[in-house]
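I have placed the structure first, in the form of structure tokens, so that the comments after it can refer back to it.
Of the protein chains in this complex, one is absent; all others appear in place.
In order of appearance the chains are A, B and C, and numbering begins at 1 in each one.
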């Protein structure tokens, strides 16, 4: 693809079969880059299999923040033939078409069956092919010992370090840190990296290097995925019990919690199914422990019945839904924003809840932590829905100021109140009718008093009721919680940020998005402003309660309203129509199981602009 | 409640504890009335328990069609004290306040503890209390034999027959028919009915009777519930395998199918859970058998994951959802239209489907039958959603003309096609890309050819794919089915009737409703026209695909748009906003777990009109 | 055993069960067990599913959570994890436990969480008006399945205490439930009691004989058999299949060699739900991502 538009920063890619260790290298490289002061965005495409197939990991970085990937590749570390030329399309179409004049390919030709013509063609396109005998280097390094060819990824890493002109010591320290628990492994990896680096230095001394100087000042940043921050946010909020059944792309949250469970006193359980997961969490939350679960859409489907129970029995539960393309098993390791309506309308009937839609890992941290506050303050399920692109991509973002999250506890019944209940010979009213709809909680085991609760409609005491009037009273009480919450959302708008607006507030073009499209839309905004197009980005962060007024005022006056969604059905577009009665002028949707790349979105947006201007 | 407005027809009620046989009498009476040529609407309120508590069954009838109940009672057969004066509100507030001047109460005072003042007060209100020693009559009839006091319901029935002036022979024949399998039981019941009748004739000869003459000509009608007609519709459509796990108010469909399964060759299974139910049906449908299931919202929640499988694997499945008030177990035997969004957005992602909303048992018959046609023609799940008020209320409606349902088969792969596949050494393409999105089906076991299918995204052969392009192709193919279906819906609008308009098409007031509110809105329309208010009723019968254009044109020009929903959240109102961007002027919602009565709706509508006129 | 509680201390609402229903016996026995074991009402939690029997928590003055169909077990498990200091009883019908809840019944015991599960096994779905439950005989109201075997399944699922009793013998029921609670109290883990329960309305007759006389004639108390060794799982399986003339009741199996989950993971003295409710410093976690 000659003449493809290029954007700022450098785009590096590693490709190879699953099992070849592409994650390790991409993540080490990302970390090293961040340590140098760069801003990194790194995302992976992989198949639903354990060994083989074709995965690739993109690492894009620059001296200024960036939040998206690009389709072209400046430096390609291709660990196998399919990464270069594909395998006829079964797993890969290859990545040569993503290279451009001046790109560098790192490849092991002597272990390859790729025909010479391919390389000739590449060279004719002005692409530098760095032939590195990675396999041989590994063999020689092992010197007759047991050879694990997987580690040739490290040799390629070393070559990359050279080509990108990174600080070798820093990279080595990052490698050592990663394998800190096994020194021999660490040193072996450092050695292979070193061999790759040296090979490159010796053989391609005069060849092309693609070097970016680190920024002069270094902000304190983190590099992490949404799942990392979900775990951190939950711990921050005082998590006590966590239940989860593995499901991509949510599975890793469990692993991250496992690493810290002993330190923070969190009980983790992986039971027989998602049915068990959600009900275990409900049991724990009913007992007074902050409890949460994570899953993807399919596991969430199995949780829906119990969510209704949490709704009517007012059990505070936090559910993280990391989405992937459906329907059904769909594309289990890929990207889509397809579950918005599913999470909104889970279970029969309707009940108070909150549905929060973070747009990047930084937001995930605070949104998950706040989800626990909201769940407990309003005694209702809170769902945090993001997707694979956020769950598993590495973003670079400012070190979060923990104190921006304040622990807010549930309303507990006072000692005075308890005393007066006891004195009156009365029982505790679990579902006491109050003005704000919130019935104070009582700990199980409170001397002489007991709690009754039920998934049936009930009176204040939690006894089953079949009365029409009591039904109405409790339904109204439950929904008063939402009214109370809506008031809080208004009053503390800047804390919860149900809607964020980026760019000129009075720009004529409004781009609407939610969740993981945030990153690429922000980067698009920058490009548009370079092009002299004045646009703003309206990020919707709450699906329920829907911030109707904020959305309306954010869209007011916009002459062109364009919504960007990574799905087929325009789920957020529907929500806006339903709640705000606002029609979008244009929608950009993508449903091929892949996230928006910057150039893809840019191209679609520009051609849409052209159309609109021709028409308009 | 003195001075309550009365409407046409007669309103009879039987009240008593569960287990006292109120259903039997109400249903026999209804049948007898229909045999006499009347139009009956009969609906029950009962608790979620097996014995005791308080149930009551209303039977309203007239010489002209009616489709709703009223809150007042002309004749009350009260089998126990709570039916009269309540029990302090635990199960009942009693029904005396629903009586008016001229009402008749049938009651057994000697078996009662109700104080004399109550009766004095009733008489002072001009209410006729017919004291019938039902228990004694039963005891005497048994004459020392084993006494089952439950059968005192039959004595009260006999009194009712007298008071209402019904044809006694006809009533007796209806009783005999009901107990046809056990002659002794039949005769015992006839005898008790007779004793009641005679007692009344002898003792209340000069008392008030409330007699309506049957209409001179008798239309051929049926009296049945939605569940009856769901079963009949499924059988009509060639049902082969039915799986169901009991859940009120859907449970009885299974029983009705059981009665006819041998004759029609239907295999019925009640497995361990709704998870099993839906998957058994999917297996059977995958194998080529018309298969269906029924449940309520809670069971449906457990089916959602599998519905997505049916969506992507294109398995034709019919799911009947008979709703009741949620969330969770809620009010399990009561009424609400609360599951619309749940059924629309079940499962992760999105997939082609149809969601049909019949408004009465007559519609249920054709809608369920057509659901099978649609499911198979478009190879997708079809959900028929109605509620308890339709499921369990008896409506009187014209004998359906069976032939108005035409069996329409799936598109099957042709012999020629099979031949050419074999000759080419190719495999069958389960998900062949076609213009209309429909891939011809092939029977399992077709010589030399096999079928592959999967819940993963796939290529035409049903092999797993992870390719972005194949994903898009299959997603587009699936949704082309909906486009094709939408075209069919337009072309055969009068067959499917996605929207029906009753009343003057250009009336200034449009009342919008769906499902079970149809009956009461139709009766409201009649009242309004008597009042000189010109209104029309727009019944929305498809939730998906949403008949946007038809709804728009039905609402066009209406100056006052009022939506009536038996729920809290205004689910259909939201759908209209989302799809048609139309805002309702007013909404009348009811969420106390009870259906709209005619006077309740009338009163709310009239006061709304007054308000609007004052304001407007 | 002396105690400061009487049965009346556990009284609450009047049940809505059919007069004569075996669930009354279970309710009364439970009250008696709690009273004689001296369990304060506020330190007991009963978690139930959905069904006639599952309404029980509404009729007894201990903490009660009446949940959804089939999910009592995992909810009780979560509750016990968070509050291992409380006595947690899970209860549900045979449909609830063995049908829709079977996935949990087959797996929760493996955790050896210290809860007692009581199955109200009446052979029918009571609350939905008498459809065959998993334990109903083949042919009962069109049932195409052979009956579910609660005792063998409980054994194979790894319950460390497995017993059976019935509503016609309240004293026996009291004994068995007490033993089950003690098993949990002593830290041995998951206890299961299959309670054959009389449904007067939908299942009053067993093989042509009234329920009560059928079982009365046949009940065979394992604990009265000196040769019966409840620590021998093979013997337990064998007895579990005995039916017909002899209907074994009592403790089929008791394994005191394993620790309950809450004991093994040190939760008992530090209940997760009672730890401080506060924000945690996660700098250590965040620093990993620098």
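In this section, a residue touches a chain if its C-beta (ideal position, glycine included) is under 8 Å from a C-beta of that chain, and two chains touch if they have at least 3 such contacts.
Remember, predicted model here, so these are calculated numbers, not experimental data.
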Residue of A:186, A:268, A:433 or A:501 in touch with the missing chain, whole complex considered
A:268
Could you tell which one of B:243, B:371, B:438 or B:555 touches the chain left off the display?
B:243
Kindly state which of the options B:104, B:224 or B:343 is in contact with the chain not pictured.
B:224
Would you write out the residues of chain A that touch the absent chain, in ascending order?
19, 47-53, 245-248, 251, 254, 258, 268-270, 272-274, 298, 328-329
In the full complex, chain B touches the hidden chain through residues 34-35, 220-224, 228, 231-232, 235-238, 240-241, 243, 260, 263-265, 267, 269, 271-273, 275-277, 279-291, 305-306, 308-309, 313, 399-400, 402, 405-407, 409, 443-456, 462-464
Please give every residue of chain C in contact with the chain that is not shown.
98-103, 105-107, 110-112, 134, 144-149, 152-153, 155-158, 233-234, 237-238, 241, 258, 261, 265
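Note that only the chains that are shown with their structure count from here on.
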How big is the gap, in whole Å, between where the Cα atoms of chain A centre and where those of chain C centre?
42
Where in chain C do residues touch at least two different other chains?
50, 68
When you check chain A against every other chain, which residues touch at least two of them?
305, 308-309, 313, 454-456, 464
